[in-house]
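All protein chains but one are shown at their positions in the complex.
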């Protein structure tokens, strides 16, 4: 197991650089985690450490109750929410949390992002939904994420007054969903500033989603 | 032919870095292609590969039906649209596709960008037009691009609910058109947020366009 | 004392790079200072020197009246305001001043930023308040800062028609407050462009603030 954990520590560490590069985070406000294949464990960012100082070794390992199993640092303060998702959505292999600006602005109004872009139909299969307001400290945030995303096509949820949680088959897919969520959140925001975007027919949304999930990229099958 | 293809693979690969640098793309969402001089072939980005991992060798070569002729990867999922443009617009040597934020916002509302900037008159010779909504999977997108741009001064079209396609005499010119399209899309958007921009007289637009296309830069003749 | 001053010169110099990286400053318009531990002195940016040219040696040392004590350059033109804060808020170990875009826009309207984000409750414990309009040249700015922040949870104040001053237990904490101030200023601005953000209950704001100030990060106690 050690090799798989080491490899995941490196992957999860490196993916935090994508949060910075894609302008999804300020200071230490976002985090990435990945499930250890074949084990009831996940690797997550340590709490309050700046992105420049992250190393594979500084990543911490937790069990699915969010209890620290291995690592020199305290785990991210969002660990309980990540753990709840892994416990309750067995198909999820990666979780990302950000306060990215435009997505968080929709979350602050408690408004779902309507599916008016083909790129949104591709990645989200419809609107990006809103989850409940929840305080940190117990399972509330985790329950809100799972309650909103379980059975929904969208891999991202806008938690009210808070920010984005995204999921994926692995940590990289969850980061991609977080990047695309902010991208479409901004584009639809800008579109609506000067009028109403034209809707896309639900049948067209379905058609775009099916093709993208099944035929896009170098691999033809994408689990989620 | 091999040398010309190798050189084009390098050029097309490098131009993807301009999409990133000019903030036109998120994740893997944009692509550049270039026509092989003197052959019914073009070079295009492979599908779903991230910009950091692109190398000249990973670029793929397709014929004008969009069929893979040479390359280790599957071609971009937008290959059919690029191929249709090359088949039907013999003067076009480069095609670019992006979902750049501000241009895509105009596309989401189905609204052409009015020509209220001298830089727009220079590059686009008038408004940037809107093309039809079209699903991926057949010739619809290609037909929409060609039907809108053929005979139009603008080298860029805003495809409804989708994004931008731009053309040029070569891949670099098409990238320039994509960069300028987003630049003016943003400036005119910002201008309209607080009132109405002043129009430019059509005769002045013509005068600016003629001068820029014929006298600007180090070369005095610019084919398109 | 020399070693402590040298170390602080380096720290304060390096923190100016965070202002640039987080897009808080244009040209030479922002500055950071830090109190010398155990002495009535602080280290601050020299006036009108560009961020690229800053070195630890170019940082200047002033006493709490803002008088230059050591350094080859004139101190920042905002030195009097920093000095006033250090004289009157003994718990403050760092001060930052910026004209960051979104925060300054709220300041130009003389409007406090309402606490509608959990990240705002965490860092600011409520709204970010507005301070008075004050001319440079005497104690007016310093008095405005202290009069607004003393006894307030927020470590940042929006000085009318001017910009942001932020404070912290050390220079790094004050920089963090300046970064988070601009981040939430932008997010709340964007949210309000398309409607009204939902408020957070005062009891929830208190709960978030208490947890973040006492339990977040690797250290469990945070002085301010």
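Order of writing sets the labels: A, B and C. Residues in every chain begin at 1.
The rule is simple: a residue touches a chain if its C-beta (ideal position, glycine included) is under 8 Å from a C-beta of that chain, and two chains touch if they have at least 3 such contacts.
Remember, predicted model here, so these are calculated numbers, not experimental data.
Q: Going by the touch rule at the top, give the shown chains the omitted chain contacts.
A: Listed by label, the shown chains it touches are B, C.
Q: Among C:10, C:189 or C:211, which one touches the chain that has been omitted from the display?
A: Spelled out, the listed residue whose C-beta touches the missing chain is C:189.
Q: In the whole complex, what residues of subunit B lie against the chain that is missing from view?
A: Interface with the chain not displayed, on the subunit B side: 22, 116-119, 176, 179-180, 182-183, 186-188, 190-191, 193-198, 200, 204, 207-208, 211, 215-218.
Q: Residues on subunit C that touch the omitted chain in the whole complex?
A: Given the touch definition above, subunit C has residues 26-27, 29, 46-49, 73-74, 77, 99, 101-102, 104-106, 108-111, 133, 135-137, 160-163, 189, 192-193 touching the missing chain.
We adopt the following convention: only the chains that are shown with their structure count from here on.
Q: Among line, ring, star, complete and other, which best matches the way these chains touch?
A: Topology of the interface graph: linear, an open chain of contacts.
Q: Hey, how far is the Cα centre of subunit A from the one of subunit B, in Å?
A: Subunit A and subunit B have C-alpha centres separated by 31 Å.
Q: Go ahead and note the Å separation of the Cα centroids belonging to subunit B and subunit C.
A: 44
Q: Please output the residue numbers of subunit A that touch at least 2 other chains, ranges allowed.
A: 193
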